[in-house]
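Note that this is a trimmed complex: some chains were dropped, and none of the rest were shifted.
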């Protein structure tokens, strides 16, 4: 297993846990918890694969994703009392997923010979769309549209990936560095409550 | 026409009526009623076809679906006073559609040589996603996430289909038996108000 594939599964697990915690916050039944965890984890990658006509869609071609999500949901359910400070845990797992999926999406764009702008879009979309579906299904305005700099962290990490990709650096190193970059940017943003400038007076 | 195709059209009609009743409950105009009926009826199958890259999408390749939906909507509009106990009718048609589409989706998964777990997912997704779109467009949290055992009925029927499929049983018989199974499970669940155990205290 490559680091790339390992990261993909780790991001899947992180988003599945984030989705499960979110659904438990909403008092959904066990099945609802699993479904929300599932769409949060695979939603972004599925849209990405449908857009670039990559067939079969990732989780259909490799059942490992399904197993990882299943185990992650069970863990989230069992440990839900230990992690009683739910919103912080949700934030943490969401951020890890965000970092990993941004780089996965960008790399798939590069491998498919897409224009850098499209590759960055694919990275961002892979990372954020699962959360958008989760929020939309739960009848909330997706976080991405009104909360702190979120997608911006993806763009910064994605562009960094493209730049490092031009240099002669070890592939695994690039994956890890740029993933960490997204995570760190997001942590800093939230820590210091940074916001994009708005233009409403 | 095979029983399989007949069932598919019957499920389409059932979901179209369910969608139309739902939209009339919301006092939508005639066009809104038709569109909601349409997405309820074809939404699940369309997502399924896009996911497994089946082209063209079912209702684009065979106009019979469109005609069936059109007639079903007209009928629902004409008979809306006769079926004044709206919520019960909505429930009934929704359940019939659920049973049929579960088996259709599962069979398409099997025919595409997909893993049994993916086939079951396709069955459930074909059966439930139209309703998810209907609810999301109407700004409600989809039924599937918070109401009684719904998708669970699909899973039971779908797994039964896979088991019977291994035996040497007449194809039409399998279709009818497993479809009925989903319907009966759902009726029992609602009749006796069965719920999945939850883990909230």
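Each chain carries a letter (A and B) given by its place in the written order, and its residues are counted from 1.
The criterion applied here is as follows: a contact is a pair of C-beta atoms (placed from the backbone, for glycine too) under 8 Å apart; a residue touches a chain by one contact, two chains touch by 3 or more.
Note that the structure is predicted; figures quoted are calculated from it, not measured.
The complete homomeric complex described by this structure file contains 3 copies, of which 2 appear in the displayed model.
The rule we apply is simple: only the chains that are shown with their structure count from here on.
Against chain B, in their complex, chain A makes its touches with residues 23-24, 26-32, 35-36, 46, 50, 53, 55-57, 60, 63, 66, 77, 80, 136-139.
Touching chain A in their complex are the following residues of chain B: 50-53, 114-115, 117-118, 121, 132, 136, 139-142, 144-146, 149-152, 195-200.
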